[in-house]
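Every protein chain except one is present and positioned as in the full complex.
Now for subunit A:
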Amino acid sequence: MLKSKTFVKKTRAGGVLKIVREHYLRDDIWCGSEVCKECKDEAPVLQEDACIESNLCSYPHYLIPDTNVLLHQIDILEHTLIRNVIILQTVLQEVRHRSAPVYKRIKDAIHEKEKHFYTFTNEHHRETFIEREPGESANDRNDRAIRVAAKWYADHLTKNTNGGSLKVVLLTDDRANKEKAEQYGLTVYRCEEYIKSLIGNPELVDRLALKPDDQNEIIGSKLLFPEHLPLSRIQSGIKNGGLLQGTFHANRDNYLEGTVFINREGEDINEVLLQGLQNLNRAVHQDVVAVELFPKERWVAPSSVVLQDDSPNDEDAEEDETENKLKGVPPDSSVLKPTGRVVGVIKRNWRPYCGMLSQSMIKEATRHLFTPADRRIPRIRIETRQAANLAGQRIMVAIDGWPKNSRYPNGHFVKNLGTAGDKETETEVLLLEHDVPHLPFSPAVLSFLPKMPWSITEEDMKVRADLRHLCVCSVDPPGCTDIDDALHCRELENGNLEVGVHIADVSHFIRPGNALDQEAASRGTTVYLCGKRIDMVPELLSSNLCSLRSNVERLAFSCIWEMNHNAEIIKTRFTKSVINSKASLTYAEAQMKIDDTTMNDDITKSLRGLNRLAKILKGRRTEKGALTLSSPEVRFHIDSETHDPIDLQTKELKETNSMVEEFMLLANISVAQKIYDEFSECALLRKHPSPPPSNYDILIKAAKSKDLDIHTDSAKALADSLNNATVRNFPYFNTLLRILATRCMMQAVYFCSGMDSDFHHYGLASPIYTHFTSPIRRYADIIVHRLLAVAINADSTYPELMDKHKQSSLCNNLNYRHKMAQYAQRASVAFHTQLFFKNKGIINEEGFILFVRKNAIIILIPKFGMEGTVFFENKDKPSPRLKFDSEGPTLEVEEHTFHMFDKVKVTISVDASNIQHQRIRMALIEPVIPGVSVPVPESEPVAKKAKLDC
């Protein structure tokens, strides 16, 4: 049966369009219940014995939630207890329209077999489709559609069970809808009512989202925040330029400050500073907000004060004090930034947050404050009866709303992650916080893996170059199981050298578009944490079939150059191949082979050849202005039993590291050129934009303090001046400068060649670059492999590969995942550093001042490659006399002036007093400033409470 749906729409140009869609109704949509004999469903989803024990419904029943219940109580629905739920299409469509994350979650729940969630396409069912009536709003129609579908189910089940006890229960929080449903003869409950009636699962109540009418009783009537503007006003405001739209970023160090990045092109202001709770007006990190600019005379400078919101109770009033503190900072006229206030929130980007509960002072209270692990997220007020159990646990909380009369947003408990400080828990937290997909691969994904035992077939051999005879070897860090590159070098008869880079042929195993491919594309990268690796592709591929291990035949994608002895490329060849690696070496082993003059086997000769060429290549690259930057990297020696870090050392680079790197760069550049020549519109490349000159300010200032000049006009100039910047008796100075220079750089990003015109890679001083050499751990490389394979006629293409818009959105995801992976990695190192110091007790160490802030100095400890902050302000006692000069920048504390790069001595300990955020605490020992520095502590084993409060 055919119906047409008609609606009127306003077009962008202001016109009005009538749109007609055909809508087909069917009579073969099954109810999905096991009980039903009438519907010819082959695999019914809903169980016959659908029992959730409840005081209200003592009979087996199916639940039908309405849209608002689904949107707000998704955390409840996701609980394993809730099963046999009918999700109506009307509800699903509305949810999809209103919240993409919730839609994704409910889709996942529907796919989970144990949950027995069934989607009923009521909009296409002949008996449940309804048309909108005159005078009925869209919402009313949908509510009616839900009631009609529920009624249909009730009647249908009664008929098919011959009046049996199976029923449907409609869940709605809308009073009018509930009344109408009751009149209509349906069993209907409010969600809260129903959840509270469940026997044996009282903790589920904690997951209930707070609803607006509950919130009034929680807080007094005092209005703390200005009202948000309605969306229509915001839209017109943005249109006429009165308001600006942007993404809100809370300041990590100061909870009263944030920045809105304006993402509209052609706007001369691209950052708006916000200060004070009132002006932040309930914006949460990552929200899309509308801001109003203040007139110029109210513009302020970003404060360099570090402020943390750690007031113990959730009184709404006592904030004024801290706010005054912020205002007390005298404005610095030179660096005023556009300042404004948030007038409305266009889109909330809330997600569930990890963190810990700060228990209320009153023992029996059910309302508690939750402190998120991410300092940019405000504390959240939640209601729970199990606070005592949750103390000391890492938990997950979702925000439900932020009424204007509440100091904190309201939220509800989602789940318990485990004991804080536990390695597993903390790893879970940092993976969740950085949005790293880390669940085990689904059966659908695994089904696309090759069947074991796997071997290279005749057909494979036919289309591939047989390079098994070559003396190929791989060089990697110790313990590496996902070897994606191997090298060889040999002398040709004509006297030239043949150099080959062989990369694991992952694209042979991961075919475009299947579940395995989609999962890898979504993960984007393998994430390496301390002692844990979150794979991008299942282990069978990453550690076995793709990994170029020694003495097994493996498929590879080879890039083979013919070079002369001056490392000039004469010929480049790309081919799919079969190799048999002769050795998997570590960097140290390879170095030993090269250095040991007594060794003269094929592998060693090959390595020496490679090493010699690499040096020439590196020299040439440096000549062109490639930067050698530095960031301290640490390695943990991990106890094999407890997996606790027992020692910590900065990574040291050997010649062989740079040898492998050099050839990888060469391969990447060759491939980039090839795929760009072949596909100028859709080559996936990587660029590193040159930073804006202002980024270098801090570097130049810092060098000036030692009477050195840094030229930043070009990468070459920068590289040269960095090379020349040395101070006598201060060998670490150059490294410090390089660390600073690294911080000035922009992020390198993937992009699609058809969407951008600037290809330059600043750091490598290469006009074109891509990633080709690590397809096991990076998805970008897989795409590049596919492009290259098409370019050399080794594989077939597919539409998405040639679609620059699709590629561009893929690049966005990859860039995001890479950034998050980096953050997660850093967070993991930080956590392990803490563990290490916890075991060590107090350590006295030398360090250098890396940055000078208004009330603190940031210190780098070269030995551990870690940074820490020493604060000079403190709530409990009078702060020392501070004088900050942003020109230097220098900070005068009492009689002593701190400059950048000053050498200081600090004690390092773990602050375990605050279980919320365990952190590394540093306190000054040298120079000695009375009332500020601490006496040199004896190396006591027990962590001593340091005097300065961070």
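The working rule: a residue touches a chain if its C-beta (ideal position, glycine included) is under 8 Å from a C-beta of that chain, and two chains touch if they have at least 3 such contacts; residues count from 1.
The definition used in the following text is that contacts and distances are computed from a predicted model.
J.: According to UniProt, what is the chain that's been left out of this complex called? Choose from "Protein cornichon homolog 1", "Exosome component 7", "Ribosomal RNA-processing protein 40" or "Trafficking protein particle complex subunit".
T.: Not shown, but named in UniProt as "Exosome component 7".
J.: Give the residue, chosen from A:Lys18, A:Lys40 or A:Lys451, that touches the chain omitted from the document.
T.: Of the listed residues, the one touching the omitted chain is A:Lys18.
J.: Identify the residue among A:Cys51, A:Ala100 or A:Ala138 that touches the chain left out of the display.
T.: Checking the options A:Cys51, A:Ala100 or A:Ala138, the one contacting the hidden chain is A:Ala138.
J.: Where the complex has a chain not shown, which of A:Thr80, A:Asn162 or A:Asn240 is the residue touching it?
T.: For the chain that is not drawn, the touching residue is A:Asn240.
J.: Could I get the residues of subunit A that touch the absent chain, sorted low to high?
T.: 4, 6-10, 14-16, 18-20, 132-138, 232-233, 236-237, 239-240, 242
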